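To keep things clear, I will list the structure first and then write my remarks on it.
The other protein chains are all here in position, but one chain of the complex has been omitted.
This part shows chain A:
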Amino acid sequence: MRVNKQKLVLVGNGMAGVRTLEELLKIDATLYDITVFGAEPHPNYNRIMLSPVLAGEQTLDEIVLNPWSWYEDNHITVHAGRKVVEVDRVKRIVRAVDAQGDVVEAPYDRLLLCTGSSPFMLPVPGKDLAGVIAYRDIADTLTMIDTARTHRHAVVIGGGLLGLEAANGLMLRGMTVTVVHVNAWLMDRQLDRVAGDLLRKSLEERGLKFRLGAHTQELVGNEDGRVKAIRFKDGSEEMADLVVMAVGIRPNVGLAESMRLHCDRGIVVTDTLQTVTDARIYAVGECAAHRGIAYGLVAPLFEQAKVAANHLAEMGYGRYVGSLTSTKLKVTGIDLFSAGDFMGGEGCEEIVMNDPFGGVYKKLVIKDDKLVGACLYGDTVDGSWYFRLLREGLSVAQIRDQLMFGESIPHDAGQPHA
C-alpha cells in the first residue's frame, strides 16, 4: 500500500459521485484516501428506481447500489447523514455537520462536488402546507406510501417524467390521482404532441385523471394546516389530500457559490469536469453545468463520471463533450423512448409512423442525412439502435427507407431489384 496518498473528498453520496469513485477504483484503487459525505442517511441507492418502489414493484433494499460493505471493502470513509456546510479552499478542508450539530472536517487534495439538485417548488400560496411534498428521495417516497394508506385524493403538479411516475405509483397504491400540467400535452420536454396524447389516453385508461393547460393559483389548507384542495387560475378546484410537486429541478449550487466557484445554471466545469474556478475541484452530475447544460438524467452522469475518474486517476486523456440524452418512462406497460432533437425544426425532416391498432407511434428526425432525434411510443425495441445511430452520427441515407422498421430488417430488403 502506498503511503502519503492523496486525499479525495466526495461531497454527495449519490449516483454521480459514487459512480465516479467506482470508475476511479477500476483504474487505480491505490491512488487516493477517499472520504464521502452524504446528507441522506442511506448508502448510495438508485434514485431513478424510486418509482418502482413507490409503485410497489421493488423494495428499498433492492434499489441500493452500494451497500455499507462496499465502502468498507474499498476503504472509503463515509459520513452519511452529514451535510457539508463549508469548504475552505485555501486550507483545502471540508467541514460538515450532522443532525446533532457535531462538526466533522476532512482535508482534501482533490474535491469532488456531486451535490445533485433539488426539486423546484412552485411559489404559490399554500406550498408549505402539510401534505405538499416534492418527489426526490427515499423520504419523499416513504411519505407518499404512508399518505396513500390514510388519504384518498392526490394531485401531482407536473406532467413530466417524474410527475407521471409519482402519479402512477400513487394510483397503484389506491389513491385517486389527478395530474396537473401547465402545457398542452404530457412530457412535452420528451414527447411531441401525438405521443403525448397517446400517453395521456393510455394513462387515462389506467385511471389517472388529467388537467392539461392548467395554471395553479394556490393550495388550499384545512383547519389542521393540511392541504385539502388545489385551486386553479380559472377558479376551479380539485380535492387534494396530497400534493406532489414535480415541476423541475434546480442544481444545488449553494455550497459551490459559498466557495466562490463560478456558477451559471450549475457549477461550471471544463471538459475534464474540473471547475473553471479551481482545478482541484471537480463537479459531476446534476449540479454541474457543462457547456451550458446541467443534465437531469442518469446516462450523462455516468459518462461524466467516467471522464472525471479518468482525470482523477491522472490518465489525462478523457474528455467529456456533452451527452445526447434519451428518456424512458418507468411505468409498467407503457413503452416510450425519446432522444435527441425529437421536435425537429429548421432543416429537419421527419419520418412518422402511426399504428393505432398496436398503439404505436414513432417519429424519427433527420438532418443532413443523420438521425438527430427519435420519439417512440408503444414500441421502443429499436430505441437503443436509434440512440446508437444518433450518437455515432453516421449517415442514414442508405437505410432511410428501412430505418423505421428496425435493425432486424435486412437492409437490402427495400432496395430495388437489380
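Here, a contact is a pair of C-beta atoms (placed from the backbone, for glycine too) under 8 Å apart; a residue touches a chain by one contact, two chains touch by 3 or more; residues count from 1.
FYI, contacts and distances are computed from a predicted model.
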item: Chain excluded from display, named as in UniProt, from "Glycine--tRNA ligase beta subunit", "Assimilatory nitrate reductase catalytic subunit", "DNA polymerase V" or "Peptide ABC transporter permease"; value: "Assimilatory nitrate reductase catalytic subunit"
item: Absent-chain contact - pick from A:123, A:316 or A:358; value: A:358
item: Residue of A:168, A:216, A:275 or A:402 in touch with the missing chain, whole complex considered; value: A:402
item: Residues in chain A touching the chain absent from view; value: 349-358, 360, 366, 379, 400-402, 404-405, 409, 413-417
